[in-house]
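In this view, the complex is presented without one of its protein chains, the others remaining in place.
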Amino acid sequence: MRKRIRYGVTAAALAGVMLAASACGGTTRGDGDGSGSGSGGSEAEADPNAEIPEGLKISFLPKQLNNPYFTVADSGGKEAVEELGGEFKEVGPSEANASSQVSYINTLSQQGSDVIVTAANDPNAVCGALNQARQAGSVVVTFDSDASPECRDLFISQASAEGIATIQVEMIAEQIGGEGEIAFLSATPNATNQNAWLKLMEEELKKDEYSGIEVVDTVYGNDDDQKSFNEMQGLLQTHPDLAGVISPTTVGLAAAARYLGSSDYKGEVALTGLGTPNQMREYVKDGTVEEFALWKPSDLGYLAAYAGASQSAGRITGEKGQTFKAGRLGEYEIGADGEIVLGPPTVFNKDNIDDFDF
Amino acid sequence: MGPEVDTPGTSAPPSAARSAPEPQRGPAPSVLRSLLRTREASVLGALAVSVLAASFMVEGFATGRNAGFLVLDVAAIALIALPMTLVVITGEIDLSVASTLGLTSAVMGQLWVLGLPLETIVPLCVLFGALLGALNGVLVTVAGLPSLAVTIGTMAMYRGLAYAVLGDRAVADFPFTWTGGATSRLPGTDIPWIAVLILVLAALFGLLLHATPIGRSLYAIGNNDEATRFSGISVRWTKLWLFVASGTVAAGAGVFWTLQYGSARADNAYGLELSVVAAVLLGGVSIFGGRGALPGVLAGVLLLGTIRNALMLADVSSDVLDIVTGLLLVVSVVLPTTLARVRERRPRPAPPS
């Protein structure tokens, strides 16, 4: 019985606390307190002729270490850092989650990295740590997946989101003959870039020339091979009239191609998206996949390293319109919000795939 | 976690009693006590050694700033490990804690989107966690189901519900006064305020466990559920409240996690339950219940955190971190057991029979 009394007391106390708390105003969503913690730091003038010092510590922190895409991207970064005479380092978590990325950001900051090049697993979760690193003197460059703009200096975009969306829609429309049901096989439901592309592709598909195409489903393979494989399998069974699938992620496209290539649907259902030539070579050659697109990940890492070094040396400050030279890639201009676009994606098909090795 | 499991491993008295009932019965409790002492001492010793070694050998380790990072890294694990220690001492386990954290985070995000003030959301979330814990507790105590199986079930269920609540969205527009506040440091130091909360809670749980009759009854329950039931202690109510405490603290950790990373997501803290259990076991708590102490568990949490932090600063890759974590865990159980068996064998010059 004493227990029951204790129950009552606890419940009453909790209710009281809550009432008291909600009674006195409280912080609600509309308050506009703003999460603007951006440390700015771009007051200094840019000096386009500043020397890039030797021995800059440039560290790469990909979404996760065991992703071949980032292995290639980081190798491009290494090439650039060596050209610049800096110190290259690649660290990262073994699973793609934001909390362990935060530990690594803190560690890099503690080690006194001059430039941190990272691809964010969650645009907001890494924000606080990135800002602390910037306050401690590091330049933060994001590539592939952006963090919130107020917590990084520069973002190297693999291609403009519109460019990526347009080319995938063009490819699928051509392969299915301009009409039919299509579906998306994406990465994780929370991936910033994936969601932006999906939205843009759906907008692109609203145009008159694509009126015969209908998007029937979007599934998520979590950038996990087995999950993507199963999701592809599910898609084809759930939608018997499916004409094509777009998978804007390298893991998803490879898994989808492998399922398609070994099933009865081969040749009947078109598949395209973003993938690496090495993973897709077999499926392009056996006819499972006609063509797909991607930027060169190594160039992405290369440009990120040059951009970070230029910012660290004071050649640029991240203002729109400033330009800098990025080694063999030539000159680049900074766009709005400190964004730098690598260039249009490359389309790979049977004719050119053997010219690439990544 | 079964009340009487054969491979006793670390519990010296039962095995001694089995092999030689009469003569060994006297010294058994003191053997247990000394073993306990060495077990706690060895974890604390390992922690001291690793902190010292890291300070001298790893550049950038022995700074206040880094200590702040370390505390934030282990905060959630440390919080959840406190009630988990008590739960494991009674011979039960709660594997649903990380999912409780994730579900709380998702609910918090959803309520924020609905426009509730954070001052209401936070206590609601903690209360919600208490309910989730109570569900575990009821299934274990009233329905009499094994907690390992129950909490594997609720682990999947709570995580699933988290996705059902928030789906693929991330809610991240919490006000900076709150998100920045979660990681803010104590004035004049580099130590985040959460460290104080952890210490206060640790003191509370520590007092409860080591200085009250309730605490002693927890050990009794872990050692012999059946016998304790006849001794007048309400095993059911005690266990139920422990699960409630576990859920509540996990929910509190969920609120903190959400604010710390400024992001409410359904997949927050995925897989954290194994890290918590690893830290608790490394801290010297017997998985079969009846043995362990809170200082050891805190030392275990800090030991794992320190080693990870130091190895990361020394640019050791994450795969080695996994190997070290696993090795530590295995060594921490194999070594004392083997030592105990050796010791058990030594005073055999005068065989009992």
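Here the chain labels run A and B in written order, and each chain numbers its own residues starting at 1.
The rule is simple: a residue touches a chain if its C-beta (ideal position, glycine included) is under 8 Å from a C-beta of that chain, and two chains touch if they have at least 3 such contacts.
Methods note: contacts and distances are computed from a predicted model.
Asks: Can you pick, from "YwgA family protein", "Autoinducer 2 import system permease protein LsrC", "Formate dehydrogenase iron-sulfur subunit" or "Cbb3-type cytochrome c oxidase subunit I", the UniProt protein name of the chain not displayed?
Replies: "Autoinducer 2 import system permease protein LsrC"
Asks: Among B:Ala41, B:Leu114, B:Leu131 or B:Leu274, which residue is in contact with the omitted chain in the full complex?
Replies: Going through B:Ala41, B:Leu114, B:Leu131 or B:Leu274 one by one, B:Leu274 is the residue touching the chain not shown.
Asks: Have a look at B:Tyr158, B:Phe174, B:Tyr219 or B:Tyr261 and name the one touching the chain we're not showing.
Replies: Only one of B:Tyr158, B:Phe174, B:Tyr219 or B:Tyr261 touches the chain omitted from view, namely B:Tyr158.
Asks: Which chain B residues would touch the chain omitted from the figure, given the whole complex?
Replies: 1-2, 4-10, 18, 95, 139, 143-146, 148-150, 152-161, 163-164, 167-168, 266, 271, 274, 277-278, 281, 286-288, 317-330, 333-334, 337-338, 341
Asks: What chain A residues would touch the chain not displayed?
Replies: 65-68, 71, 94-95, 219-220, 224-226, 229-230, 233-234, 237-238, 240, 254-255, 258, 262-264, 278-279, 281-282
Keep this in mind: only the chains that are shown with their structure count from here on.
Asks: Find the geometric centre of each of chain A and chain B from their Cα atoms only, then give the gap between the two centres in Å, rounded to an integer.
Replies: Here the centre of chain B sits 35 Å away from the centre of chain A.
Asks: Which residues of chain A touch chain B once you look at their complex with the stated criterion?
Replies: Spelled out, the residues of chain A in touch with chain B are 3, 14, 17-18, 21-22, 24-31, 33-37, 65, 89, 91-95, 97-100, 102-104, 106-107, 110-112, 122-125, 127-128, 188-190, 220.
Asks: Please name which positions on chain B make contact with chain A in the complex.
Replies: Residues 59-60, 63, 65-66, 69, 72-73, 112-113, 115-120, 122-124, 127, 167-170, 172-180, 183, 237, 257, 260-263, 265, 267-271, 308-309, 312-313, 315, 317-319, 322 of chain B touch chain A in their complex.
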